[in-house]
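For this depiction, one protein chain was excluded, whereas all remaining protein chains were kept in their positions.
And now, subunit A:
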Amino acid sequence: MKSYSNQRRLSLIFRYILLTLLAVLWILPIIWIVLASFSYNDTGFVSTFWPDKFTLQNYIGIFNNSQYPFGYWIRNTLVISILSMIISTFLTISVAYVLSRLRFAFRKPFLQIALVLGMFPGFMSMIALYYILKGLNMLNLGGLLLVYVGGAGLGFYVAKGFFDTIPRSIDEAAEIDGATKWQVFVHIGLPLSKPMIVYTALTSFIAPWTDFIFSGIILSTSGDAKTYTVAYGLYNMVHTTKGNATAYFAQFVAGCVIIAIPITILFVFMQKFYVNGITAGADKG
């Protein structure tokens, strides 16, 4: 007869095998990219998993590439991403807070409309956006920023769900203590929603940092490689012509590794704010 502890051990073993498999599947491409970025080659595509010869040449090369100004791309993307992160986070958190806490006419219909609008993929609007920005003469980084932050408010659903979990009586207590709605938001709402702010900030940084579709559409017209963002620039590197594509492949891979660095740092740095149970002690229990 199988004992309970044996059964448990067996099920644990299965779980670990499954998780290990998944972990390997996830991490393998990343390792491959990193290895390829250090691999010496002059023939184009890297076809071996383990490099024959290690080199830093790809990293040096990509910063000195005269045709593809990688340094500019990083700077452009960083500026856009940080600005987008700040503005989008403010917009998203404000909209979410208002929809969670205040009651006003058309609140319900608005929530429904926002939900339906959110079901359409963002890039559906790209042609319209292209012509609007063209009309405004904004087919540049400024226009791109506008695209990223313009719809930020609509992404309030997750944050609103979070605000909904903060007991309303805390707000009411603050109001009776003499706070205006704005003071309640600043002194109570914001400090309590640190995890949410971090989450929103991370997502609104990463979206422009890795976005390819909009940056491609909006920045391609200028034809000036110095105004590109990283994603669009790197794409150009391997795409323009067949011959170049293979020649720059190793540098392209090095570029991919470099853009992963800020995101990783951001995650590690902000993870400590990413805590649960911040409202512990407000309520009973």
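The rule is short, and it goes like this: a residue touches a chain if its C-beta (ideal position, glycine included) is under 8 Å from a C-beta of that chain, and two chains touch if they have at least 3 such contacts; residues count from 1.
Everything that follows uses one rule, which is that contacts and distances are computed from a predicted model.
From the set "Pimeloyl-CoA dehydrogenase large subunit", "Putative tricarboxylic transport membrane protein", "Glycerol-3-phosphate ABC transporter ATP-binding protein" or "ATP synthase subunit c", the protein name that UniProt assigns to the chain left out of the figure is "Glycerol-3-phosphate ABC transporter ATP-binding protein". Within the whole complex, the absent chain has one touching residue among A:I62, A:M85, A:L99 or A:A174, and that is A:A174.
Only one of the listed residues, A:R9, A:R107 or A:H187, touches the absent chain: A:H187.
Against the chain not shown here, subunit A presents residues 167, 169-170, 172-180, 183, 187-188, 191-192, 278-285.
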